[in-house]
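These notes concern the structure reproduced below.
Left out: one protein chain. Kept in place: all the others.
Here is chain A:
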């Protein structure tokens, strides 16, 4: 079994920095974290100093994702020894119980934390996660709403709520949650794009117009968002094909759709780097765009 440092020829400092980068940017590549982190803990524990505690936490959560209960228990044991009576460690213990599907015990741990400190957001969110894991989405939605009444600023929670609503097909409320996210992060093109998709799914002339606008906004914020480009094409053609629009609106939307199609073609051309296959793929793209045309019903 080659170690990570041998395979990639990296030092322990580079491994530690990589873990830090994953931690700060909230990556969820649990298998890689477990690979790198396990070696770091086993071989280089003494050199890490105080960094080791946060690495224990990171590796433990990744281990729970990969069903590595042995590794998770080791990490948890070390953390418990060092930080006795800590709420943060208690929450990790609860997460391990959740991973083993012992939900009642986990629930009891979280309730203990909340009794001690009623402002602890982590424990509340784990309780909602338990409901979600058990498939009780309506209750999860209700609890999440109550949580958000208290902590209106928690963006992670708003995004989770939007996802839950989308799963329940309650698009109006999902749109509301995404609006909160767009307000707090006006430069994030992904929220604009997701909002536009929800509006497009809701349907109706007003919503289609809004979705076209927000697809355009996502494109403005990030010129390379292909999904937004396709969304722009779809929403514009949808509006243009509807029988109830005025001539001016129809003309505008046909123009928008044509522009979007030309940009899509350009993108595929660039992707092919001018090779022979490009001509075939370009033709395929044109046919695809033709087939996506919405015919007035």
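Keep this in mind: a residue touches a chain if its C-beta (ideal position, glycine included) is under 8 Å from a C-beta of that chain, and two chains touch if they have at least 3 such contacts; residues count from 1.
The working rule: contacts and distances are computed from a predicted model.
Asks: Report the protein name recorded by UniProt for the chain absent from the figure; options are "ER membrane protein complex subunit 3", "Adaptor related protein complex 4 subunit beta 1", "Eukaryotic translation initiation factor 3 subunit F" or "Mediator of RNA polymerase II transcription subunit 20".
Replies: In UniProt, the chain excluded from the picture bears the name "ER membrane protein complex subunit 3".
Asks: Which residue among A:49, A:153, A:204 or A:243 touches the omitted chain?
Replies: Only one of A:49, A:153, A:204 or A:243 touches the chain omitted from view, namely A:153.
Asks: Check each of A:3, A:42 or A:118 against the chain that is not shown and name the one that touches it.
Replies: Touching the chain that is not displayed is residue A:118.
Asks: Among A:56, A:214 or A:233, exactly one should touch the missing chain; which is it?
Replies: The one listed residue touching the chain not shown is A:214.
Asks: Contacts of chain A with the missing chain: which residues?
Replies: Considering the whole complex, chain A reaches the absent chain at 4, 7-8, 10, 14, 18, 32, 35-36, 118-119, 150-154, 176, 179, 182-184, 186, 210, 212-214, 216-217, 219-220, 223-224, 229, 252, 255-256, 259, 263, 266-267, 270-271, 273.
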